[in-house]
Structures are given as structure tokens and as C-alpha cells.
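Okay, handing you the structure first.
Excluded from the complex is one protein chain; the other protein chains are retained at their positions.
All chains are identified by letter, namely A and B, in their written order; residue positions are counted from 1 within each chain.
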Amino acid sequence: MRRLSYQLPLVLLLLVLTAPLLAGIETYTFETPEQEQAYKNLTEELRCLVCQNQNIADSNAELAQDLRKKAYQQVKQGKSEDEVAEWMVDRYGDFVLYRPPVKATTLFLWVGPLLFLLIAFVVLWRIGRARRNQPPEADSVDEQSLEQARHMLENKES
Amino acid sequence: MKSMRYVVPLLIFVALVALLLKGLGQDPKEVPSPLVGKPAPAFTAQQLHVPEKQFSASDMKGRVWMLNVWASWCFSCRAEHELVTRMAREHGIVVVGLNYKDEPADAKGWLQQFGNPYVTSVMDQEGDIGIEYGVYGVPESFIIDKSGVIRRKVIGPINDSAEEKPQNSVDQLLAFINELEAE
Partner (left out) sequence: MIPEIGHIALILALGIAVIQAFFPLAGAQLGIRSWVSVARPAANLQMLFMLVAFGSLMYAFIDFDFSVKYVATNSNSKLPTLYRVSAVWGGHEGSLLLWATILAVWGFAVSLFSRSIPDVMVARVLGVLGLVSIGFLMFTLLTSNPFDRIPMQADGRDLNPLLQDFGLAVHPPMLYMGYVGLVVPFAFAIAAMLGGRLDAAWARWSRPWTNIAWLFLTIGISLGSWWAYYELGWGGWWFWDPVENASFMPWLVATALMHSLAVTEKRGAFKAWTVLLAIFAFSLSLLGTFLVRSGVLTSVHAFASDPARGVFILAFLAVVVGGSLALFAARGKSIRSFVSFDLLSRESGLLLNNILLVVVTFMVLLGTVYPIIHNAFGWGNLSVGKPYFDLFFVILTVPLAIALGAGQLLRWKRDSMTNLFSKVRTALIVSVVAGVGAAALLMPTFSLSAALGIGIGVWIVCTTGKAIREQLASRSFSAIPRGFWGMAFGHVGVAFFAVGITLTSVYSIEKDIRLAPGESYELGGFNFEFDKVNDISGPNYSGNRGVITITKDGFETVLHPEKRNYFSSGMPMTEAGIDAGFTRDLFVALGEPLGDGAWAVRLYHKPFIRWIWLGTIIMALGGFLAATDKRYLRMASRARRQSRQAAITEGAAA
């Protein structure tokens, strides 16, 4: 029992992963180029839940195929990208979106980079200010001049 | 103290290590269900053994029941099946099977071979009902209360050993169902 149960997740995974590395090529036809673009955007931003980090456009796992079909049907019915995405999230949660939603729990994720940038500029400004007030050091001879001097000496040597 | 600033990288690093340590105990692939606490999606489908009759989720209103997603091609379901049978036969739990993306002949054969604990099994050959329930793997189980609200989703097979997934332990689930019965 124990041996089987620890192999189970692996087996489960294997069973559900059919040809995951073939691109998910579907020959769907669309009425308008906007619909085709909407389908393309959706399949690139929806996650394949049974794969090791792929979107449903690139995976041929069965669930990916099923979800592509759903996305296609809904886009054909005239639903917008947001509506289809919401439909998916209602059933699978935020995990299915590669574009994380902006909520209280992802606030730091979305604000973080700009916060880092702000901190960086504050640091830069403070260093700039400190440096301007710094008296020049006695031994901080310009390395370029030092290099030139060395160069001249060596040319004299050889 | 100006020299305090040199400790900052170390502090950030310690926080990162703590986070990663916590991360080692988590499963990055588990998809929690957004349907817990919401009404179970309605469906009506053909019954496996009685194809001329239909079954609706709403038929179960007023009772606590478990929807168990299974298939004849699923190995893990075999291990879980013993426990599901135990739940149904020994504890009187009402279990409805959702036969997911399967052939009726294979499904019936499987139940004949391993026993049929289900009050009934419904066919979901296209997987549409599964998608409505956010099914992404087999087996999965949903515990639904008397008013038709999904109260718990069990991801993966139900087990009887604490070392595997404690939240999938059959004893825990039985206790949980008892609580729901008392509501």
C-alpha cells in the first residue's frame, strides 16, 4: 500500500500528461481577426494546470485541449477576453492566470518593483548629496593618470 | 549608526531563507478550489448503469453527500477505491461517482471488478462537468452539504496514512462529514 501510494502522484501526473511537449496546434476558424487575437491572447495567458509551467497554447495535455476548446467556444459566442478569463478563474482560481490579479494579496507584487525603484533613487540621491560634500581624499589619484604614467614608464623601459 | 546599514543585506537574506524553508514544505502545483463555500455547480447527466435515467446535483438537496471523480484509466483511483467503499458501506456515506472522460463499457467493467460503492455514477465523457467543478486531475472528491454548498475539495486520492497528505485522510473526512450531518 505504501509503495503504491508514493508512486501515485508520479503515475497520476504521467497519466494526465499526454504529449505535453507538442505545441497545442488547433485549427479553429474565427469570424473576425479580433476574435482570433482574443483567443490567442487567452491561450497564452491561461496556465495549463497539469503541466510543469506552460500555458495552454503550448501544451497538448488533455486538460489544455479541453480548456482551449472552452475558450474558443466562448470567444465565438462573443465573450470578451476578460469575461473568458473570469470564467476560468471562477472554476480554477487565480492560479490559472499567468497575469496575477491586482488584489490586496498581490499588492506587494505589483507595487514592489516601483517601490524598489523609489528606494533606489532615494539611495542615489543621498549618495550624491554626501559625495558633493565630501572633501577630496589625498590618495585618490585618478587611476587614468596613474595608468598613463605607468604606460609612459613601461614604454621607456622597453 | 551609519554602520548599521551594512547589516541590511544580511537581514534581507535571512528573511529570504526563512521563506524558502517554508516553501519546501508546500506544494507549488496544488490548485486550491475557488468553489469551496459556493453552491455546487448544477448539472444533469446520464447515469452510467441506467442510461435512460438522468441525475441532477439538485436531487441531493437536503442530504450531505460526496461527489467522487473517478475513471477506469486512473491508477490512483484503485488505491482510493477501497476507502471510498469503506466510507459508503461501513459509514453510510452517500457517494455519487463522476465518471470522468471514460468509456461506459470500461467504467462498468471497472466497477464490476473492484466493487461499486456509488449510489449512482454519472457520465462525463467530454469532461464538461469536470471543468465546471474545476477538476484538473483524477481522483478528486467534493463534499457537499445539505443546502448544496461545496464545503471541501479533496485533491488527489483519499488515504489512510498520516504520512501522505493529512488533509486527505479518510478519518478526517469522516469526521468532517459527521459535523456537516449535524448541521
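Note that in this section contacts are C-beta pairs under 8 Å (C-beta built on N, C-alpha and C of every residue); 3 or more make two chains touch, one makes a residue touch a chain.
Small disclaimer: the values here were computed from a predicted structure and weren't measured.
Enquirer: Which subunit A residues touch the hidden chain?
Expert: Its contact residues with the unshown chain are 19, 21-23, 25-28, 40, 44-45, 47, 51-55, 57-58, 93-100, 105-106, 108-109, 112-113, 116-117, 120-121, 123-124, 127-128, 131-132, 134-137, 140, 142-144, 154.
Enquirer: To test your reading of the contact rule: which positions on subunit B touch the chain that is missing from view?
Expert: 2-3, 5-7, 9-10, 13-14, 16-17, 19-26, 28-32
As a convention for this text, only the chains that are shown with their structure count from here on.
Enquirer: Take the average of all CA coordinates in subunit A, do the same for subunit B, and state the distance between these two points in whole angstrom.
Expert: Distance between chain centres, rounded to whole Å: 30 Å.
Enquirer: With touch defined as at the start, can you tell me which subunit B residues reach subunit A in the complex?
Expert: For this pair, the touching residues of subunit B are 31-35, 73-76, 79, 101, 126-127, 131-134, 136-138, 156-157, 159, 161, 164.
Enquirer: Could you list, by residue number, the parts of subunit A that touch subunit B in their complex?
Expert: 1-2, 4-6, 8-9, 11-12, 15-16, 49-50, 62-63, 66-67, 70, 89-96
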